[in-house]
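The complex is shown incomplete by one protein chain, all other protein chains being positioned as in the whole.
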Amino acid sequence: MFSLALKNIIYYKGRSLTTFFLTLLSTLLFVVYVAFMDGSHKSMLKNSLDIYTGSLQIMYKEYRENPSYDTILEGVKRVEKRLEGIAGIKAYSARLESYALLSTQEDSVGSMVTGINPQKESQISKLKEALHQGRYLEKSDTTAIYIGADLAQRLKVKIGDKIAFVGSSIDYSFSAENFEVVGVFKTGLFEFDASSAFVNKSYFDELMLSEDMASYIVVAVGDIEAVESIVSYIQTKMPQDIEVASWRVLMASMVQAMEVDSIFGYISLGLFFVVIFFVIMIYGFINISTRIKELGLLRALGLRSFDVTALLFLETALLALSSVIIGMVLGGYLAYYFELHPIIIEGMAETYKEYGIVSDAVPTRFDLWTICWNGAVVLVLNFLAIIYPIYYTRQFSPVEAMRHV
Amino acid sequence: MSNRYRLIFKLAWLNVWRRKARGVLVVLMIGVSMSVMLGIQGLYDGMTNNMIDNTLRSDSGEVSIYAPSHRLHQSLKYHIKETPTIIQKLSQIDTITAIAQRVKVTGLVSTAHKSSMAKLIGIDKIEEQKFGEFEKFIIDGTWSTQKNYALIGKKLAKTMKLSVGSRVVFSSQNIEGDLTSISLRIKAIVQTTNPAIDDIALFVSLAKAQEFAGLHLGDSTQIALRIDPKANLAQTKEKIVTLLPYKDIYSWLELYPALEQMQEMMKVFNGISFFIVMLVVLIGIMGVMLVSILERLREFGILLAIGQPYKNMRLQVIIEALILGLGGYIIGAILGGIVLLIMQSYGLDLSAFSDGLEEFGMASTLYATIKSSYFSTTLIAIIIASLLSVILPIRRLEKLNPIEVIEGD
Partner (left out) sequence: MKKLLLTLIFLSTLLFAQTAQTIIKKLEKNLRGTDVYSKIEMQIKTKRHSRSMLIESWGKGKKKNFTKILSPSRDRGITFLNLDKQMWQYIPKIERIVKIPPSMMLQSWMGTDFTNDDMVKQSSLVDDYKAKVLEKRGSIVTLELIPRRDVAVVWGKIVSKIDTKYYTQVEDIFYDDDGKKVRKMSYSKVKKFGSHFVTTIMVIVPFEKSKQGNKTTIKIVDAKFDQGIESSYFSKQALKRYSR
């Protein structure tokens, strides 16, 4: 049976080739399109996460709802000890965020001033990379402050200028200090650049009386896809009153926005598949209906109707399978290639910076599982498309079939 | 002459339906693909238009006028004086369809429990209604900006846990720099899906805002203009600039470059999907026609042999392709039309994703727009695709040697 199927495919070269290419094209398109879509989501995510939020954060359980000095994380060293040796964690660092007044002769602006560990932070967020002027913070810094470009503009300060910091310490007493601007950063996120400033936490702690305390501990993981399992694992090692929140929880609306984008993407693909489905059905129909005579002959020779159906299915299977597999391989290769060497669209970051896009690259995402189910969908479509044509031919009795013109 | 054509047409028609199932399938394929594509196009266009429209209606209009430096410093010091005179001047330009003046002050809104950042926006009821059908933004309550009544943006109301009838205190610096507060009662909740409004707006009467800010009657911080959509925006803007040389004048494209980009992207996207569909339609018809001709080679050979001019057969084939294409178009137009009408009236309900959508300024139900260009462009494309699709089959026909065909099998 198998050899007969094969022979038939080869005999009807033209049609087989067309069907083959159609399926190949659709698989290829599907795989590449999804790779780009997933890639853009992943990069959007990575960009916003990498800039500041991090893959997950560890905080006192009431902090997320009510961020204040009353819900601050105490015993940072103890918590960090529990993080040691957990596989998958790339780096972690404690941050102390405070809303304070930054003042110059020109103006006083309410800003978020955060104490960070400069070295550890550079492994987690893009603050160091975003350096625009001057220098990044160092381990030994005391009164050095690293501020956003738009904030610098508002305060009309440049490198070397002094800014007065007035805020409240953990115990709500006043904390004040004169800081010197050592560096200016530009992440491209306007909101962030216009209201954030960073100082060395070890010095900040003295000022704010926040030793061994933090607003939260930010953690970067090696593989963003594994975040959820790492979160649950860390949670098991933490006491009841501490929450481990993944980026999904921290940036819920972004997650939804990506889901909406995906839906639109799939709708568009759906359109394409509707068309492909019909085209394959038509070609299948043509193929098979022109062979009614031949098929009738086969049945007259003793092949059961079931066998004929099986034969047709086999032919479809061979063609579809081979084209889908090749499509998957080709598409997979493209996805893989563009993940490593993304396409660059100049100026994209500038235009979309409010939506959190900060790089001009358009990457793809290579994922074996995604490619497989993509291929499976096309395969299934092929089979579905062939059902009606086969059904149509079964209506003819062998004699009618042989007489068919 | 006409008799000949009638005969050819009849032959074409009969031939198309020789294999009923095949013909029906092709027509169906074209029709369904077309209707789905129309649906998607309408939805995407609707979505973009909606977003842009909401922003223009609720805030900037097509063109906005500010006092110089106001946008940079966001200070009341830089405000527009003698607004009524300016409005008078602007009435000279006939492409301006509506004008709305606004007084905006950023400050703090508080209740006994909570405080949050807010923007007091003084508006004129009649102007706003003409400007952007403001009444349609109201989702709860009634529109009144008399006395101390205020309208509040939906998200702000949610953050502050307010509803119609709640009372709030708004505080800010007036133009002198003094801290001033007023008590406001919420009369209605407004949803524009423009985050710049929904997240922080408190609408009051123009007079009230002027009083609060310490401005005089006739002062404003923004004059927004609606321009006739058929007019040339750049030209109109030029006219305004000439008329008011000492003001900062921006078109919406300059104020919201991301929106413009989105519009462009939609066009490109629609174009691409359009092209793909047409390509596949072409392949579909071509396949059918090719096979149908191959089947009838003998027939054609006989006809040629008995003296039927080749021209006639070519015409017949072309007409067959056109019948398939146009048949598909009619089905597509009907189905597509129905889909678009439903989408336009009932919309696509995405309320499960409303949080994410609101973040990007979109409503949770998407409505489609219907443009006649959808149908006309598709018609032309299908005709072209049908014609292109028979090139190959006709080539095959040309190479026909009547004798070979009649002899062999």
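We just call them A and B in the order they show up, numbering each chain from 1.
Here, a contact is a pair of C-beta atoms (placed from the backbone, for glycine too) under 8 Å apart; a residue touches a chain by one contact, two chains touch by 3 or more.
Just so it is clear, the model here is predicted, and its values are computed rather than measured.
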{"item": "Hidden-chain contact residue, picked from the options A:Glu121, A:Glu177, A:Glu243 or A:Glu315", "value": "A:Glu177"}
{"item": "Residue among B:Asn49, B:Gln173 or B:Gln263 touching the omitted chain", "value": "B:Gln173"}
{"item": "From A:Thr53, A:Ser103 or A:Ser202, residue that would touch the chain that is not displayed", "value": "A:Ser103"}
{"item": "Hidden-chain contact residue, picked from the options B:Asn49, B:Ser75 or B:Ser110", "value": "B:Ser110"}
{"item": "Chain not shown: contacting residue from B:Leu151, B:Ile182 or B:Ala385", "value": "B:Ile182"}
{"item": "Residues from chain A at the interface with the omitted partner, ascending", "value": "66, 69-70, 101, 103, 108-110, 164, 166, 168, 170-174, 176-178"}
{"item": "Absent chain, residues of chain B that touch it", "value": "107-108, 110-113, 115, 117, 147-148, 166-173, 177-183"}
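Rule of thumb we're sticking to: only the chains that are shown with their structure count from here on.
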{"item": "Chain centre separation (chain A, chain B; CA means) in Å", "value": "28"}
{"item": "Residues of chain A defined as touching chain B within the complex", "value": "18, 22, 252-260, 263-264, 267-268, 270-272, 274-276, 278-279, 281-283, 285-286, 289-290, 351-352, 354-355, 392"}
{"item": "Partner chain A, residues of chain B touching it in the complex", "value": "19, 21-22, 25-26, 28-29, 32-33, 36-37, 40, 44, 257-258, 261, 269, 273, 276-277, 280-281, 283-284, 287-288, 291, 295, 350, 353, 355-360"}
